[in-house]
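Would you mind keeping the following structure in view while I ask a few things?
Heads up, one of the protein chains got dropped from this complex, but the rest are sitting where they should.
Entry: chain A
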Amino acid sequence: MARKEMIAMLLAGGEGKRLGVLTTDLAKPAVHFGGKYRIIDFALSNCAHSGIDTVGVLTQYQPLVLNRYLGIGSPWGLDRQDGGMSILPPHMKPKGGAWYEGTANAIYQNMDFIDSYDPEYVLIISGDHIYKMDYGQMLAAHKRTEADVTVAGIEVPWKEASRFGIMRTGEEGRITDFEEKPKLPSNNLASMGIYIFAWPVLRQFLIRDEGNRVSSHDFGKDVIPAMLNGGVKLCAYAFHGYWKDVGTIDSLWEANMDLIAERPPLDLFSRDWRIYSVNPNRPPQLIAPQAKISSSLVTEGCVIEGEVSRSVLSSGVHIGLDSIVVESVVMPNAKIGRGARLYRAIIGEGAAVGDGEQIGREGDETITVVASGERNNWGPELKEVKNL
């Protein structure tokens, strides 16, 4: 196989526990987002635009929907003769097999795959984030600083810093400290979980980490700190665009709302960095004579008879007559009956909201989630996910 300068390993096996019922039967990267995308589209589209033509996608939790969605990678230009997309599930080996235990272990278990391309660099990314980023620029910075490892970082609000891996840097962005989810953060430069490693260096540390019995085999918790202690040159690469971790109900809702802000911080319409996805073939949006739509995103296959404001509707959604949908996210093929009221709701794929039903309350900040494909009833059965 031809040698590749850099290949990407995309961690897509996460369960996404904090997304509750939205990830009951699919992995977090496959969760619908922004009307016609799934979360993983952003990382894959970034690869496509950054000129990365070889991507290993590591799957584990509920992979069916994700596998089917990814196919052979055609929507992201990854159906290649040489390289392209490979789905990498945990597998049996002559000496037994094991589930992926931590992000570093998942890569460790696929060292053969990486070796087969003999790359100089390996890019580690995950399918959990909404952002547009040129990994090529990050690689250029990696070469310029002659680092062994480059970690992408973004400044986050101080009060949120303890949710992230926090870096402190010295001269030329060299990382001097790295602390995973510190209680008392000493800086607000957060790791985005995007790493470029010189493959020989990473390979060596993965083998060493595997032999460490007390390690949790996680990049942020184990491998990066071990490298810092081991004298490896780690540099931070400061990213200045929009980046959102959508691992919670609140952040998933917020990221959707960001798309319909008056000036969206992430532009889905720019032609030079399109987000690619599997495009469903659905008829055009049918906007009925009684419909009212404002400050919203609406996708093909929708039939809108009611009132929709500040909401994001995926393909095939039906909003019945006299229904009111406000600040809500409605996933594909959900059916909202007549005279229903939705406030700050996330309606799962294929869910049905009956005539006259109310989901969420006006003026209430809580996001209410209706699980995929389940018939929603009045009152106590309503699945509510409180702020976490």
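Observations on the structure shown:
Assume contacts are C-beta pairs under 8 Å (C-beta built on N, C-alpha and C of every residue); 3 or more make two chains touch, one makes a residue touch a chain; residues count from 1.
Criterion: contacts and distances are computed from a predicted model.
The protein name that UniProt records for the chain not on display, among "Sensor histidine kinase inhibitor, KipI family", "Peptide/nickel transport system permease protein", "Glucose-1-phosphate adenylyltransferase subunit GlgD" or "Cbb3-type cytochrome c oxidase subunit", is "Glucose-1-phosphate adenylyltransferase subunit GlgD". In the complete complex, the hidden chain is touched by one of A:87, A:111, A:287 or A:352, namely A:287. If you put the hidden chain back, the residue from A:107, A:122 or A:275 that touches it is A:275. Considering A:58, A:189, A:202 or A:312, the position touching the chain not shown turns out to be A:312 (whole complex). Although one chain is not drawn, its touching partners on chain A can still be listed: residues 34-36, 75, 260, 262, 268-269, 274-277, 279, 281, 283-300, 303, 308, 312-314.
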